[in-house]
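A single protein chain has been omitted; all remaining protein chains appear in their positions.
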Amino acid sequence: MTTTTLKLNLGPQHPSTHGVLRLILELDGEKILSCEPDIGYLHRGMEKMAEQMSYIQYLPTVDRVDYLAGFFYSELLCRIVEGALCVELPEKVRVIRVMLLELNRMASHILWIGMFLMDLGATSPFFYTFREREMILRYFERISGQRMMYNYFVFGGVRRDINFLEDVEEILSILPSKLDDYEKLIEENPIFIKRVVNKGVLEKETALNYAITGVNLRASGVDYDYRKQDYLYKGFDIGKVILREKDSMARYRARILEIKESMKIVRQALDYLKKSSPLEQKLVNPINLKLPEGDYYADIEAPRGIASCFVRSTGEKEPYRLKWRTGSYYSVNLLRKLLVGEYLNDAIAIAGSLDIILPEVDK
Amino acid sequence: MNYLYFLYIEFLQKYNIPKLFGDITYYFIPFCIIAAALLVIVLALVLVERKLLGFFTQRKGPNRVGWWGLLQTLADAFKLLCKENITPDKADRFLFNLAPILVFVPMFAALGIIPYSSEFTFVNTSTNVILYLILAAFPVLSIFLAGWASNNKYSLFGAARSIAQVLSYELPMTFVILSSVVLASSMNLTGITLAQTSKFWFLGWFIFPNILGFIILFICILAELNRCPFDLPEAESELICGYNTEYSGMRFAIFYLSEYAMLFANSMFISILFLGGYLSPFGKYLFGSSFLIYFEQAFWLFLKASILVFIMIWIRATLPRLASFDLLKFSWVYLLPLSILNLFIVVMIKFAGGG
Partner (left out) sequence: MDWDKFNKIFEGCELLGNKIHIKSRLHEVIQFVIENYPYDILKEIIAIHNQDGTVELVYHLYSTVDEEDLMISICVNDETDSIVDIFKSAEADEKEIFDLFGIKFKGHDNLKRLYMPENWDGHPLRKDYIQDDTRLCWNDDNDS
């Protein structure tokens, strides 16, 4: 009897590929022999687009690079422009940005918990996480007018003064008890533990070699958080989240802990903002904005790893070249290694644990 | 034979129709009753499941069609009826179309065996426990047919998983059913039901000496029904829809409805084996000895089955899915030895009690 392997197209129309990822799997029974990710189903040409747009035209579109964490990408572009023009941000703008970024990170991680559990086959936590995320999104909507594409950060400041701080207070008071609920529902569940502990072990060296950053790297035991050297976070007390287990469970735990750390940062920002005086900021005039000739580079610790933006300007209104670095792009590449030798239903769980968001991959 | 049969024959004799005709046509009556009841039950069950899942996940569930969303499943069924029936090009047309029929027919037959009350037992053979077991295992064949004939890799995976799953869970299930049979000294479902009567309310139910068996059987039935956490054959996040990925329109509806019908039938089956079937939990019936007693008995059976269904839905809302290896391991390493041990204990109890 001869046996052959089976080629399986996982996606792009598949409920658990988070949109439009396509994995070409070679299977022996249910065991994966090789995995070839195929991306580009959501490609919008963000980089090409930038070359034909002025900076202020481009600013509203960058929220779409990662629609679950839009603030991070508009912050990156603002940072590029501010860095190029040597704009000093007022203290309050800095704090507002930190608070919104951290709230956004919380929203993104909370959504991930639901998605991950959905991949594992538990449907209820998905709805619970949406309920919690809704509070944060509603706050974003109140301050920026939009739930996902905020367009709230502008060059040199924020679009308008921060408001509705009591909403943030409410989020901070409700969320810890909800997180405890998740712990009860999820972490004490033997089936969940069986499916994540020692599954998808990502060694430190592999993670670094595959340029994995952010939470996934910290869950593999590398003490590296870009926020510590970020000027935006100056004066904030940022807790360490480092886990040594390296498996899917560690990545789950790391995100839960990260949400808790983010809450502490938001609390610090909130205390500052409550006492602060009305916002005074000097915005960059976006009309005819030209960056001086040269290369500009900015990094930020986004929810899915380090995001960075590179701009080469030739002194024109449009950037000569703009390049995004996104965390998910490298996580997808990692699947090629991490899924080999796993079984199909573990593979879904492992891919889910890396938190891959396709708009970020395709850009 | 039973009450309904005599009523029918009496009715025919009034019009001088020979008894032979009655004997032959009698079986259409239960068929119609089951068909009608089944439709109502399944439609209600789908709605209840969605409502309950909505409740568990802090949503409202369906609430737009009809009052309290009552007509939602009807609307869904109607929608599915109107949809095009697509047979994939590369599929085996004959088997592809045969599979939904094969899943529906045995499920229907299985419902005919269940004693709904002391008089409403349509097919009453002396060994209908075994008959039920065979009929309940039958849908797996059609799941396999569906998966194989679709010529779709996901369907094939679903089918293969389904076979592996049912093969490994059938065994402990049979051992547990055997323990009830031993306790009742009967292979007839009515006999098993009646063996559970006792003077003290519900203390005669077999769940009390045999709670371990009840739990094992419940888990096995969950696996047999492909319910969460054993829903690997149709694991949405892995296999899209498993064996029925390629089915659309009415054929999909048949799979969907028969799944729920089987859910209810199996719940009734567990109730009969362990929860006293149609017996009242109070030891005596509220309606004394009037004609209504038969309906009361059916009500008790349905109530017990509904509670089991509720627990199944609850489990579905709570638990993630098992991995396929753990699933098989769970059966062969834990359930099978436990069920054999359980049978052993039950036999000891039975004969120590002088049975």
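Going by the order they are written in, the chains are A and B; count residues from 1 in each one.
One rule holds for everything that comes next: a residue touches a chain if its C-beta (ideal position, glycine included) is under 8 Å from a C-beta of that chain, and two chains touch if they have at least 3 such contacts.
Just so we're clear, the structure is a prediction, and the values are computed from it rather than from any experiment.
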item: Visible chains in contact with the missing one; value: A
item: Omitted-chain contact residue, chosen from A:Leu6, A:Met53 or A:Val222; value: A:Val222
item: Candidates A:Leu25, A:Ile39, A:Leu59 or A:Val266 - the one touching the absent chain; value: A:Ile39
item: Missing-partner contacts on chain A, residue numbers; value: 39-40, 43, 45, 47-48, 206, 208-211, 213, 217, 222-224, 228-229, 295, 306, 308, 310, 312, 320-321, 323, 325, 329-330, 332-333, 336-337, 362
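Keep this in mind: only the chains that are shown with their structure count from here on.
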item: Centre distance in Å when chain A and chain B are each reduced to the mean of their C-alpha atoms; value: 46
item: Partner chain B, residues of chain A touching it in the complex; value: 6, 8, 14-16, 30, 117-124, 126-128, 131, 185, 189, 191-192, 194-195, 343-346, 348
item: Residues of chain B touching chain A in the complex; value: 53, 56-59, 153-154, 157, 228-229, 231-232, 235-238, 240, 316-326
